[in-house]
Every structure is written in C-alpha cells, then in structure tokens.
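My structure is below; once you've seen it, I'll send some questions.
Only a single protein chain was left out; the remaining protein chains are all shown in position.
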Amino acid sequence: MQYENPKIPEGINVTKVHPLKTFAILVSGLLVMLLVGAWLLGFGGGYLASKIPYSQEQRIADSYEGDAGLEQTELLRYLQALADKLSQQMNLEDGMDITIHYVDEGVDNAFATIGGHIFLYRGLLEKLPHENALAMLVAHEIAHVKHRDPIVSIGRGAAISVGMKLLLGDASPSLLGNAGLLTQMRFGRDMETKADQAGLVAVNTIYGGVTGALALFEILDGIEDNGLVKSPEFLSTHPASENRLDELREIANRNGWSMDNTPVPFPEFFNRSLLLR
Amino acid sequence: MIFQILLILVLLILGYFVGSHLEKKHYQSIIKREEMLRDIPAVASKILPPGSENFNQVLVMGNVTISVDYFKRFLAALHNFFGGRVTSYESLLDRARREAILRMKEEAAVLKATLVLNIKYETASIYKGGGKAIGSVEVLAYGTAMIPKASIDAV
Partner (left out) sequence: MLISNLEVIPDRKVTKHLGLVQGSSVRSKHVGRDIMASVKNLFGGELVGYTELLSESREEAMDRLKQQAESIGANAILNVRFSTSSVAQGAAEIYVYGTAVILE
C-alpha cells in the first residue's frame, strides 16, 4: 500500500463569483422588492382608507381642528357660499359638508384635507382675476373631498410608514402621529386629473361656460414659470398646468361647452378684504 | 438615521478591502504551508498500513477560529433573504478546514510522523455575532499520527 498526497486544485469548494457582483445583484433585487412592497402597501392602505365611513373621517379631522372660533368675515361667508353652491352642484354624498378656511398668508397655495376642510391662502386668491377662476379652484378641491382623496392618501402614507417602521424596527408606529401628514398631503396625478374634470363640469353648469375656469390654469402656469426651479412633470404629482389646460380645453371642445362666456367679476368687497390684513 | 447608513457604508467598504486583503494573504500562506507539509498524507481511513507494528500512535489535533468580514456578513444576510448558495461563507469554511488540517499536520511534523490516520472534523459556530448571523466559525481536525519507532529511538 502506498500513500501519496497530491495537490488538489484550488477553488472547488468555493464558487468563483466576484463578491461585488453578487452584492450589486442582491442589493438591487432587495430595492426592487422594497419598492414593490411600498407600492402594494400604499395601494392597500389607500383602498382600506377609502372604506372608512365619512362620519369617521370627520371625527378624525375634528380632533385636529385648531381654529374653532372662526371669525365670520364677509369674505369667508362669500367663499363658503360659493363652496356650498358648488358642492350642491357636484352631488356630494349625504353628510359630506365642505368647510372653507381662509389663511391670511402670502403663499400661492390651496388644499383640501380630511373631513371636508378646504384651505385657501391669500397669496393665491390675490392672483385670481374673477369669480370663475376661484370657483374652478374651489370645485377642484371639493372634487378631491368627493373622491375621498385626502383620506386615501393618508391611508397610503400611514400604511407605508407603518411598513417602514416595522422593517426598520422602530417601536412607535403612530398612525396619524405626524401633523405634517395633514398639510403636506400629496395626491396622485390621476387624482388631480379626475378632480380637474369634475371641477370643470360643475363650473360649466353653474356659469354656462369654462372660460374663467381655464383662466385658473393659465395663472397656475404663470406661477410655475416664475418659480426658481420648475420641476419636470414626472417628478411632480400635479400635472404641469400647460398639459392640464390642453386636456381640459379638449374636454370642453368635445362636449361643446362655451369657451367665450363672460366671467363673473368678484363682489366689490373681495379685493378690499384681501388687502385688509 | 443618516449617520447609521453612513456607518454601515464605511464598515462595508472597510470590510470589503481589509477582508479581501486578509483572505488573499491567508490563502497564500495556506498554499505555501500545504506545500511544505505535502510529505505527510492525512487520510480518513482507519486501516493500519502493513508494518504498523513499527509505528507509535499519537493523537494530533489542530483547531482554528476564523471570522468573516462585515461585507461578507452583510452579503450572507442578503443571501439568506433570497435563498440559494451562500457564496460568501464558502471561502470562510474552506479556509478554516484547511487551516485546521495544517495545524494538525504541523503538530504531526513536530512528532516526526509520516502519516495521519482516521481524520475527523468538528465544526462549531461559537460566537453569535450581531443579530442571528454568525461572525465566526471554529473547526477542529483530529487524527492519529503514525510515528516510525526509529525516529523516536533517535530522539
């Protein structure tokens, strides 16, 4: 019997693959899974949130209601009356009522949040030329409320943040814990487009034409152009105003809605009240 | 949060470069020493070779604990998530086994053995590093060294 100890070639028990390559493949796989997971969570959260009864939504909103003692100014009464007229036209479900809040700040902003609360900022109102444009703005926000967009987007955000916290091991997944959620709500682009369309229908019915309504988007377009950075459309949830304008014009054309009706001017106190600080 | 991510990134980069450098050096030393100890065969069989009455038998063993770098541990966790071959642990185990045998043979060489019989391995993960992934592995190799009686007489 003979004993020998020949050299065994290297690398039989080790897979020949560069660790960095494996790393890249696995990390990108993980990222894709996370993105898909976040999307599914968001979708599921949004769907579940849309099933929350509206009365419940109002109760959630009321717990955040800060300015209960609202000053009933002439301006606010006018805005509220406009909103009521529009919401009647837009066939809101029973129990869905719209509350207008006027914010005396120079920001070009307006948004709808849960519980049918709509916030209008002085900055944006000052730039509006006539009642039709204002009506389009309010109708757009009312349409968000009607479509339950605020609660859906909160549902999405909450589901994703709960998912993130579970994944990252954060111990305190508070559902509505952050107040930023209420004001920094982002609606999906499809939500915005639907709200535009619903708003346009309502404005057309009330004012017998869409001229003034389209003027709103011309103004929004101007605001975007003046901004320092114009974010490209695919980065922003709001469709670019130019595209919105074209799309809405086409809808109006198709339905034969008038595009040269005379816009209704603001009541004489409107600009005066805005200037009063 | 950002600090934690940065820390992980730094550890990954450090782990990768230092770890692969150390691994390369270890492999070089393993291959060199294997060459030196090539004249002592180690076999798993228990049958005594003919003429074994001219040999003395001594138990020899070698053990080693090797840990894996942060980068490979991270990679292993990812592998664990997706399933399949955990390639980043393969070289760790390969190195540990060969190192253990080498240390055993070095002991045998000191005893002037010419052959090691009935090799057995024992593997244990002794240190549970952060989380559930192990950081290191211990391998013990042992066998019976066959020492020609003549060489003992000479000593």
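Letters A and B mark the chains as written, and numbering starts fresh at 1 in each.
In the analysis below, a contact is a pair of C-beta atoms (placed from the backbone, for glycine too) under 8 Å apart; a residue touches a chain by one contact, two chains touch by 3 or more.
Remember, it's a predicted structure, so these values are computed and weren't measured experimentally.
J.: One chain is left out of this view; which of A:Pro6, A:Pro53 or A:Gly256 touches it in the full complex?
T.: A:Pro6
J.: Looking beyond the chains shown, say which of B:Ile47, B:Val110 or B:Ala150 touches the absent one.
T.: Spelled out, the listed residue whose C-beta touches the missing chain is B:Ile47.
J.: List every residue of subunit A that touches the chain not included in the displayed model.
T.: Against the missing chain, subunit A presents residues 1-9, 12-13.
J.: In the full complex, which bits of subunit B touch the chain not displayed? Write them out.
T.: 41-47, 76-77, 79-87, 89-90, 93-94, 97, 101, 119-125, 132-134, 137
As a working rule, only the chains that are shown with their structure count from here on.
J.: State, to the nearest whole Å, the distance from the C-alpha centre of subunit A to the C-alpha centre of subunit B.
T.: 60
J.: Note which residues of subunit B are touching subunit A in the complex, please.
T.: Its residues touching subunit A are 16, 20, 27, 31, 34-35, 38-43, 49-50, 71-72, 74-75, 78-79, 81-82, 85, 87-88, 90-91, 93-94, 115.
J.: Which residues of subunit A touch subunit B once you look at their complex with the stated criterion?
T.: My answer: residues 1, 3-5, 7, 10, 13-15, 17, 19-20, 22-23, 26-27, 29-30.
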